[in-house]
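In what follows, a structure is listed as structure tokens, so that the remarks can point back to it.
Shown here: the complex without one of its protein chains, the others still in place.
Chain nomenclature is as follows: A, B, C, D, E, F, G, H, I, J and K, assigned in order of appearance, with residue numbering initiated at 1 for each chain independently.
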Amino acid sequence: MSEPLRILVLHGPNLNLLGTREPEVYGHTTLAEIDQELAELAKARGAQIQALQSNHEGVLIDRIQEARGEIHGILINPGGLTHTSVSLRDALVGVELPIVEVHLSNVQAREAFRHHSYVAGVAVGTVAGFGARSYRLGLEALLDHLSD
Amino acid sequence: MSEPLRILVLHGPNLNLLGTREPEVYGHTTLAEIDQELAELAKARGAQIQALQSNHEGVLIDRIQEARGEIHGILINPGGLTHTSVSLRDALVGVELPIVEVHLSNVQAREAFRHHSYVAGVAVGTVAGFGARSYRLGLEALLDHLSD
Amino acid sequence: MSEPLRILVLHGPNLNLLGTREPEVYGHTTLAEIDQELAELAKARGAQIQALQSNHEGVLIDRIQEARGEIHGILINPGGLTHTSVSLRDALVGVELPIVEVHLSNVQAREAFRHHSYVAGVAVGTVAGFGARSYRLGLEALLDHLSD
Amino acid sequence: MSEPLRILVLHGPNLNLLGTREPEVYGHTTLAEIDQELAELAKARGAQIQALQSNHEGVLIDRIQEARGEIHGILINPGGLTHTSVSLRDALVGVELPIVEVHLSNVQAREAFRHHSYVAGVAVGTVAGFGARSYRLGLEALLDHLSD
Amino acid sequence: MSEPLRILVLHGPNLNLLGTREPEVYGHTTLAEIDQELAELAKARGAQIQALQSNHEGVLIDRIQEARGEIHGILINPGGLTHTSVSLRDALVGVELPIVEVHLSNVQAREAFRHHSYVAGVAVGTVAGFGARSYRLGLEALLDHLSD
Amino acid sequence: MSEPLRILVLHGPNLNLLGTREPEVYGHTTLAEIDQELAELAKARGAQIQALQSNHEGVLIDRIQEARGEIHGILINPGGLTHTSVSLRDALVGVELPIVEVHLSNVQAREAFRHHSYVAGVAVGTVAGFGARSYRLGLEALLDHLSD
Amino acid sequence: MSEPLRILVLHGPNLNLLGTREPEVYGHTTLAEIDQELAELAKARGAQIQALQSNHEGVLIDRIQEARGEIHGILINPGGLTHTSVSLRDALVGVELPIVEVHLSNVQAREAFRHHSYVAGVAVGTVAGFGARSYRLGLEALLDHLSD
Amino acid sequence: MSEPLRILVLHGPNLNLLGTREPEVYGHTTLAEIDQELAELAKARGAQIQALQSNHEGVLIDRIQEARGEIHGILINPGGLTHTSVSLRDALVGVELPIVEVHLSNVQAREAFRHHSYVAGVAVGTVAGFGARSYRLGLEALLDHLSD
Amino acid sequence: MSEPLRILVLHGPNLNLLGTREPEVYGHTTLAEIDQELAELAKARGAQIQALQSNHEGVLIDRIQEARGEIHGILINPGGLTHTSVSLRDALVGVELPIVEVHLSNVQAREAFRHHSYVAGVAVGTVAGFGARSYRLGLEALLDHLSD
Amino acid sequence: MSEPLRILVLHGPNLNLLGTREPEVYGHTTLAEIDQELAELAKARGAQIQALQSNHEGVLIDRIQEARGEIHGILINPGGLTHTSVSLRDALVGVELPIVEVHLSNVQAREAFRHHSYVAGVAVGTVAGFGARSYRLGLEALLDHLSD
Amino acid sequence: MSEPLRILVLHGPNLNLLGTREPEVYGHTTLAEIDQELAELAKARGAQIQALQSNHEGVLIDRIQEARGEIHGILINPGGLTHTSVSLRDALVGVELPIVEVHLSNVQAREAFRHHSYVAGVAVGTVAGFGARSYRLGLEALLDHLSD
Partner (left out) sequence: MSEPLRILVLHGPNLNLLGTREPEVYGHTTLAEIDQELAELAKARGAQIQALQSNHEGVLIDRIQEARGEIHGILINPGGLTHTSVSLRDALVGVELPIVEVHLSNVQAREAFRHHSYVAGVAVGTVAGFGARSYRLGLEALLDHLSD
């Protein structure tokens, strides 16, 4: 289709602090810089991104629901909701779009309560552990997937 | 009492998509149609309903709290919050009203993480698995319970 | 079909004591009264019920097996067998009819060993917690389901 | 009360084999001898026993239900049903009589699946591990309990 | 011994439906045909079978108990009781005969609650997954075992 | 430092009902009275409090994030979120301030699902079980901690 | 043997409070009265008892060890140590004497942490739930066992 | 009552090392200093304390038992016994006095085996994580509780 | 097809010791004898076997992979790998052939760590407990399965 | 450093079947094509790859050990060993190089036994679910990581 | 240091029975002989031992605490306390000396409740399974460790 692919980029709770919180762990890149980098990467591949960060589960679910018919794929870092939100999972299932899950840190190598993801079961795939780069790799994977 | 019974009908996250999302699973009835049907059923029994859907746990809790002194019983489909929200449970306990829990699908027959309900422990009873009809049956049960 | 729907109503162990045992918990309605009420409700909707109570798992299974080709749906309160009988579940699967599971009490709010149901996984839906009314609501749900 | 106390003695599955099966484990006393001994012990204390053994869960439940208004206490060795029957437990609760649970062997010292008893939670007390003597001690305990 | 070996063949709950229930899963062979085939196989090896199917746990236990002194080995498909009946296990232990356990389906590859067998711990061996053939293989194994 | 210590006091879901809900459990003190008492206690020690109650997880996280550079310590009663919110925990970690966790009731003595706290792992300490006094003791502990 | 049987009666932690602590639960009989009753019962059967209560695990173990060659059997109510002391179990194993375990209350019907007994695995049998009578029944069982 | 409140302060195993062991974790305050501080705090509020430290579970239990009729409340840091001693819990229940549990460190944030407390279930409340200050806060809470 | 069926017989680690190791448990038949017997049984039914034993998981996986297009079915006794090797399972899945799993001993009746099989989930069926005969029965079952 | 980065690419058991096995799941790309693609991608970034596939855990460990001083980073798809091999993990730790873990499928969305990875705990990050693309993304992530 | 190394040798509950209890399991060497042997081994290496056995947890903890500044290392066989005593562990941590844990039997090969050791987590190492020799090997290991 000649129309550009539209990708929804969702950042869950606390990701707005990126670049300012615990930089020795998460690096110095801010969320705005990540969104900017994703926008450029998308553009280079003839796609567009729409980005949203929220600390509110409900705001994220509202946005996912609005994606139907408007968006072609979702790139999501659910933050702490990864491990606790069945509602977020249900929203992602309901929107019937390809989902790619990304994490800054390698969640499988952290506390036991971070080993389970409610999102993984409904996602195409996961990229975790590469800091801000996880987003870029995830976007590439999602665009590739949509090109199939 | 000659004053009509007032029933609060609460729909949790993602239930606004009813009738449009996965119709082969959930049927074609929309939430508005359900609310309309419940209103008529209530009216026929001399009761009234007030309905609210939200994807925000906090909005649901706020509404539950306001029900004290104003509402006689709550009919709730907590959606994904069923399995994850202690706060919702605490709100329902705090309002000290009869609660009936309904589910569109038969949650005990789905994924293991849907087998536990935080709401069940504080509800009069549960109706699950009958699609949009679960609401109607649940409302009947609640009105009967209130007539005792 | 002009022929009336035939519904098998099964009551598991100890339900024959209904109305006499712990009335403060289970109410004063007897099983005979419930069956009478279900018969009338069925008749009003052009259906018939056949009811059986037994304390013997084997008797219940025998009856379920005989239902093939003769019965259109089963309304069952498996009592204590709910939580322990794989054989009952296998019988219900084998008869290939719609099943509705009912419970007098809200089993999810009682002892942990009552939280799992072998029947739920093979039933259309569940009604629990409304005393004798659970049966009536379950029958309505089953008849509605059969009308689809 | 001048009328003699009537005690129902129930033996669960496989206890009819007593004295013939694995005598090195269970001793050479037969069930008839145990019942005889219990009858004499009861008589000496101005009581009567009615004994029943069955390999059928349903038969045991039927008998328990009939005990209401006719029997003053139940002495039961539930055999393998101890660990698996919620229905038996429900029957014992429903009859609202004092229950004493006995076992020939020391069940807590055997396979893990014998460590849990559904009956214990609704019994006055338990005697286990003393072979045929467990019954006699259990009967004494039950009669003493009834004399309080 | 010149006298023929006598084998008790036991079929647990729901196996009477064989050949009629879910033929795409269990095949079209009926239980009568299986018993006939086993009788012929036994005869060819100078043995006899006595077959019983019951949906009643108690009936199966009664029959096992009567086998002492009369029967040389037991071939049993316990059906759903496999996973739930300690009493059946106790009966099989009590009769002190070689037991072979058979299953139509490969139970280890089905639902988690079918992975544990109370019978396996007291059996010589198990044959599972080969439909009606599981019986024939099990009988061969039992006769071989008795010939040692 | 001559500038007064600024303490953020956070009350999670349902704590706005304090003093009105289940007074026999939680006492008659309202949240406004608690905040007033804490303000006075703070003032007496040369500190200030800023208090916020919300039923919305997101609102609490937003407020925690704003505390950086503005607040010296956080006193939090997370209510039901204590047991379910990884996002709240992540926010508290991100703000890199001393946290004191308080509970009105003795959560370790209540339902099993209240025994685990996601907040405890990132808090200096916990005060639980003393009703409204838990807050006052928690504030004292926090101010002492900050004085070290 | 013409020499009288010598029985060691051991009472674990807190049993010295018997008759004074929670009499509605444990009755009004004191430990001295129980020991007196046991002494008389023993005497009537040509035996002797030596009784010791201690709140100190070590004192109980010391006493058990001294029993070798001096004592013929041990009647023990381990109190709270039942569920926690491997050392007590090891002492009981080491002394190589018949052990009977008694409990005032029906421990299997109380909190989950009271369902496991380290002593049961090394005891002849258990009597639980009959208050002070548990001791008397346990002593009878032990003397009978020693007479075999 | 004009008579001063008498508070028993109990320190479990290893707390005698306070101030000398791992000062970087537990601070430099010694147990004697803590007792002195508590005595002064008590005196200022018209109360008295009696303090005891022991590494012996039995000594602690003995002391708790003697508190009946003599003491008005117990402040206890059970040390390692927190997680292992049912006997200590039983003693605290038996004495029927208000209990406050204190811990130097935030036990919920340490090894998993420190997350469960046998004492919490029978205490009014808990203070944990504030080093020597936990005692002072706990004493305040206990005195307040006794003043109600 | 007129071409003979080719069956791959795989023996996992330690099965080369058969007949020499613990003969009282595993009998005196050697692996060579078993392979010979299987070859004759196969020949009698117009089939051929290719047998391989290895203590190396990798060697077994290599051989399974080579079976594609060359072999019609696999008879495997995975030995200790049954319980530990996901890679072996993946190889068996990948080769897309019917698999029959055999065990000399009745694994479900041995240590708990032998109760789970990674192979069972991808096999047609299982024969266990009949010593060397398990292979012969398994081969018969496999050939029958292939004849369908 | 002007010398090119050398990356070891390791493919675990069964990955040699890629492109031929279950193409509807894993796609049609062969392992040789993947290695070729990775070589080109590496070359474009001034790096080199050395690739090895083996079904033998030991061969993989040998190769990892040889990587010290010769290789700058490891890209590994451990296949089924992901979930079972502590030895592979130990080898990866011992070589003290950055590790990136890749999987063709989204392992968190498959069987429960695939949810745990022994490699994740020692890896920089993980890419899973994108078929052959997972490798390419993983190599990019590894090269980026090495460039930091 | 020219001053001899002083080693505290601690024997937990029931070890005083060594050589007399179950000699077929534990051998005929008495504890006095072990202490004597250890003293000679120590002397030969220029060290001294101080030995203590107690059945009282508190006595062992008291002795451990006194070791500070006086002792260079501790050799301990905690007996049954290994698996149950957090207080003992805390004492060993508090004394800040190298600890070597020894066991007569191979505890990992016994009952499941002996598989966990509270001491292991704070010990240099463990020697188990060699009877009285475990002590000698443990002492050698401790002296070697202290010589580093």
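By our rule, a residue touches a chain if its C-beta (ideal position, glycine included) is under 8 Å from a C-beta of that chain, and two chains touch if they have at least 3 such contacts.
Keep in mind that this is a model prediction, so the values were computed, not measured.
The chain not shown here is in contact, across the full complex, with I, J, K.
The missing chain, though absent from the display, is touched by one residue of J:T20, J:Q36, J:Q50 or J:S87; that residue is J:S87.
When the missing chain is restored to the complex, the residue among I:G58, I:G73, I:P98 or I:G138 that touches it is I:G58.
In the full complex, chain I touches the omitted chain through residues 12-14, 16-17, 20-22, 54-59, 79-84, 113-114. One chain of the complex is left out; on chain J, the residues touching it are 56-59, 61-62, 65, 84-91, 93-94, 96, 118.
Even with one chain removed from view, chain K keeps its contact list with that chain: residues 106, 108-109, 115-117, 120-130, 133-134, 137, 140-141, 144-145.
Going forward, only the chains that are shown with their structure count from here on.
Fewest steps needed to get from chain A to chain J, stepping only to touching chains, is 1.
The interface holding more C-beta pairs in contact, when E-I is weighed against D-E, is E-I. Centre-to-centre separation between chain H and chain K, using Cα means, comes to 31 Å. Of all residues in chain A, those touching 2 or more other chains are 56-59, 84, listed in ascending order. This structure has the following touching chain pairs: A-B, A-F, A-J, B-C, B-F, C-D, C-E, D-E, D-G, E-I, F-H, G-H, G-K, H-K, I-J.
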